[in-house]
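I have a structure I would like to understand better, so I am pasting it below and will then ask my questions one at a time.
What you see is the complex with one protein chain gone and the rest in place.
In order of appearance the chains are A, B, C, D and E, and numbering begins at 1 in each one.
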Amino acid sequence: MASTIFVINPNSNEAVTAGIDAALEPLRIPGGPEIKSLTLKEGPLGVQTQADVESVTLPLAKLAQTLEAEAGAFVIACFSDPGMHLVRESVKQPVLGIAECGILTALTLGQSFGVIAILDTSIPRHLRLWGAMGMTDRFAGEMAVGLSVAELADRDRTLSRMLETGRRLRDERQAHVLVMGCAGMAAYRDHLEQALGIPVVEPTQAATTMALGRVRLGW
Amino acid sequence: MASTIFVINPNSNEAVTAGIDAALEPLRIPGGPEIKSLTLKEGPLGVQTQADVESVTLPLAKLAQTLEAEAGAFVIACFSDPGMHLVRESVKQPVLGIAECGILTALTLGQSFGVIAILDTSIPRHLRLWGAMGMTDRFAGEMAVGLSVAELADRDRTLSRMLETGRRLRDERQAHVLVMGCAGMAAYRDHLEQALGIPVVEPTQAATTMALGRVRLGW
Amino acid sequence: MASTIFVINPNSNEAVTAGIDAALEPLRIPGGPEIKSLTLKEGPLGVQTQADVESVTLPLAKLAQTLEAEAGAFVIACFSDPGMHLVRESVKQPVLGIAECGILTALTLGQSFGVIAILDTSIPRHLRLWGAMGMTDRFAGEMAVGLSVAELADRDRTLSRMLETGRRLRDERQAHVLVMGCAGMAAYRDHLEQALGIPVVEPTQAATTMALGRVRLGW
Amino acid sequence: MASTIFVINPNSNEAVTAGIDAALEPLRIPGGPEIKSLTLKEGPLGVQTQADVESVTLPLAKLAQTLEAEAGAFVIACFSDPGMHLVRESVKQPVLGIAECGILTALTLGQSFGVIAILDTSIPRHLRLWGAMGMTDRFAGEMAVGLSVAELADRDRTLSRMLETGRRLRDERQAHVLVMGCAGMAAYRDHLEQALGIPVVEPTQAATTMALGRVRLGW
Amino acid sequence: MASTIFVINPNSNEAVTAGIDAALEPLRIPGGPEIKSLTLKEGPLGVQTQADVESVTLPLAKLAQTLEAEAGAFVIACFSDPGMHLVRESVKQPVLGIAECGILTALTLGQSFGVIAILDTSIPRHLRLWGAMGMTDRFAGEMAVGLSVAELADRDRTLSRMLETGRRLRDERQAHVLVMGCAGMAAYRDHLEQALGIPVVEPTQAATTMALGRVRLGW
Partner (left out) sequence: MASTIFVINPNSNEAVTAGIDAALEPLRIPGGPEIKSLTLKEGPLGVQTQADVESVTLPLAKLAQTLEAEAGAFVIACFSDPGMHLVRESVKQPVLGIAECGILTALTLGQSFGVIAILDTSIPRHLRLWGAMGMTDRFAGEMAVGLSVAELADRDRTLSRMLETGRRLRDERQAHVLVMGCAGMAAYRDHLEQALGIPVVEPTQAATTMALGRVRLGW
């Protein structure tokens, strides 16, 4: 029976997909659903603007449809959950978004959640998502590391900015749990959690977990 | 100076555009901004599914960009506000959506607002919009007339369903004001308002009003 | 047909009315509704205390009633929207408040709105308004310039305080759009917007825009 | 030391004041604060319209000020809490409103509260109050008995309508506790509570209780 | 390494535990975490009253502590999430509650969620949970089947009541997804979902899914 979980990176950055793929390793259980990470070839190098978001929705749905015969579930691995509702409408399998599942998982780990975004300009879009999700009551705040796609390649600087942003969310906004507002950065999670002393959610792992259950349960 | 208000119908149904155009007549003031209604040629016959919504976002932005030299403002005349945030990002002019402006205007006319939708399947999408807009506190409810694009051509039946839906929103959900959850049906507004005895907002008129002010004020 | 928009300044400060009147100039369209600004003679020099608010409600309603024959709509040009619901009950024309319309318009310009108040003591009253309006979900914060009516006459100081307050709302509260919490200060709007780099709403203009549409549309 | 609790009925209906006065009897404790009920002579026969509400605010504040030497606290005994914030600003004593205290007390008696209003036209005004009070999350609904001041004199009919309204709030809106949305009807409370099987709050008693504590505590 | 997921039924009803255990079967993956269901011996026959809830919290924590050496995660399989925060404080492993995870999972399946409770008297307690979880914005409603522990043994009657309750939540409250407000009834899920035509969440499966991911991920 078709049961592969396809984790689709809507941007065309293969390094991000590689980061995602590594993050999924612990969820690959012998005897469990296969988990495959894919890059959306048509995607932009990073999903940063609203144009980036909109440009990937139809290609994502088309890609998901081509994978239906093999698929048990889909995960959209971009923190704006682009095209999530379209893909849900387009295929019969479960479709999970990493922003949605990242936040929902965070709610089991702390009372008030904070989000570490990459860019300031994404925050209003994310706020619309939290509003649409009905998540405002437990939202502590969101702040951005403020690094471009290119700058994110500098891992020390990225980690240092994430730590600083997480610290401000914890201390100034009283966040009890943090969500990493990006895909492909699972490698930083442990370090962040240990340094900040509060739980940190890696959203692609959170979403793939929920997909895993859905595939096994058949609903 | 460029000051035309372009009211774009994202579906390709010229009858809808004609209905929109007629609705805008009172807002055409000698000496005021020109108001032009347009049909998005690439649009579906009706914007009903999430696929319909997503299919028009990029074409809408492209169309708006081609009109920039002449434009003072844009109105997106579809009650799911498709592409609104993309068009805002794409052009420098004010961009208003009819769902957004319809609700906001309703808030000046009654304490709790109800929405008359066309299809039940649009309601979850609209609820996400009201959530993203932060409008849940004054939301009385939304109910659908349940007619297809084809059936909407039967005007008596449409009006009768709208009346019945509006009556239920008023009586069962205690809505104090209603928003027509569609474009191109301004012709029913007066009848609805008189028969139901509570204010009824025609959203394209509401949005174009706000666009008119923005054009004149230059902000 | 009666179609004049009366924009009533509930305080008796003619300088404020003059500021309001100047702000309305762009909305005066040849062939469009006449827009007249009026001073409520019985009003206090400034509407600052709750006593000020309450003292103008009945006179406002009475004034509106005397203007009914000529009126197409009324705008109450004080940021506490004093008497708005009473005037709505008292006359058959549309009645818009500048706090209400200022906030509603801001919601089309940015995800989280901040308010620049004049006095700290007005903030709890405003918070009750935002609560009654159901606007808490997108409210970033409100801060006051802290200047008396007399001190507001010093325009450089006023602008400087407004800039400082707006900067704090933007940087500390992550406001994406600001509403000027006062009438008669439209002259500062452009400067604020340019200096702060985020949209700034002048509320009397916002309310008169909505009144203009309502007059033209006849609902 | 001044410690009298003045419970002011803002309407000029002495029968209502008599009902209020009887309701306060259990709170008159030997050695405790004196509790006096008063009628606002300038008040309308009933506070039903927004005009009624606005007409009593200044007289209420003036009356409270004339009683300051003797007063320990003030209760405004009208379910729209007219002038509450003005009186708070006008005197140094605690000022409690019966709508506010009725709702707050209800929150200690059941998870979702319903309100039995007198007139449908008061409901939007009340909803603005619940919004300003931040009470929407636990609000089950509000329904009106729909009786005029004159009709309320027929006690059997009034009780029967209150029972029917309370039953609908309990069964259709799942209210776990009810607040009587009026002053001077304490005589019905026991009957309602017994017949409906859920707690019923008499708001003048609730507010006077809170006033009693404030007077004794001196804060 | 310790990785067993202990799913603890806080009531002492072994039939419920058996139902839970059967529900977990699909989540038992060769090579994945072992999943064991347990009965809390000290528990009441059903967790119905607040006394039932409180009576199991300390025993649950004690039981969890005795299992720490073997445990990878804990699931509290009672829809009031009794003792969840205590167990979280008491052990170092992830602790998931089925009410919490049931609701969170439902949010990925439909915009407005309804809950099928067993008893009316549990609804206020659940509402407090939804409030504490910040879930009110997407809450459509909760209704009870109204059957005692004994009556639940009649499976046809139970299913019939669940269908009727689910139908009302879907039709009267516009729920787009339903959560079964109980443990041990997974056998009804498919039938409910097919008959009602909207997704139905079995909460123990939802929570165990999230536990599974957490065990594998090590956070």
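Just so it is clear, contacts are C-beta pairs under 8 Å (C-beta built on N, C-alpha and C of every residue); 3 or more make two chains touch, one makes a residue touch a chain.
From a predicted model like this one, the values you see are computed outputs, not experimental measurements.
Trainee: Quick check: which displayed chains does the absent chain contact?
Mentor: Across all of the complex, the chain we cannot see touches A, C, D, E.
Trainee: Can you work out which residue in E:4, E:17 or E:90 touches the chain that's missing from view?
Mentor: Touches the omitted chain: E:90.
Trainee: Kindly state which of the options C:91, C:127, C:163 or C:187 is in contact with the chain not pictured.
Mentor: In the full complex, the listed residue that touches the missing chain is C:127.
Trainee: Which candidate, E:8, E:129 or E:186, sits in contact with the chain we can't see?
Mentor: For the chain that is not drawn, the touching residue is E:129.
Trainee: List the subunit C residues touching the unshown chain?
Mentor: Listed in rising order, the touching residues are 123-124, 127-128, 131, 136, 141.
Trainee: Where does subunit A touch the missing chain, residue by residue?
Mentor: Against the missing chain, subunit A presents residues 110-112, 137-138, 174, 176.
Trainee: Take the complete complex as the reference. Which residues in subunit D touch the chain that isn't displayed?
Mentor: The list for subunit D reads 26-27, 29-32, 94, 96, 100-101, 104-105, 107-108, 133-138, 189-190, 193, 199-200, 202, 205-206, 208-210, 212-214, 216-219.
As a working rule, only the chains that are shown with their structure count from here on.
Trainee: Mind checking the centre-to-centre distance between subunit B and subunit C? Centres are C-alpha means, answer in whole Å.
Mentor: Result: the chain centres lie 26 Å from each other.
Trainee: Can you work out the whole-Å distance between the CA centroids of subunit D and subunit E?
Mentor: 42
Trainee: Mind pulling the residue numbers of subunit B that touch at least two other chains?
Mentor: Subunit B, residues with two or more chain partners: 128, 131, 133-134, 136-138.
Trainee: On the basis of the stated criterion, which chains touch which? Give every pair.
Mentor: Touch list across chains, by label: A-B, A-C, A-E, B-C, B-D, B-E, C-D, D-E.
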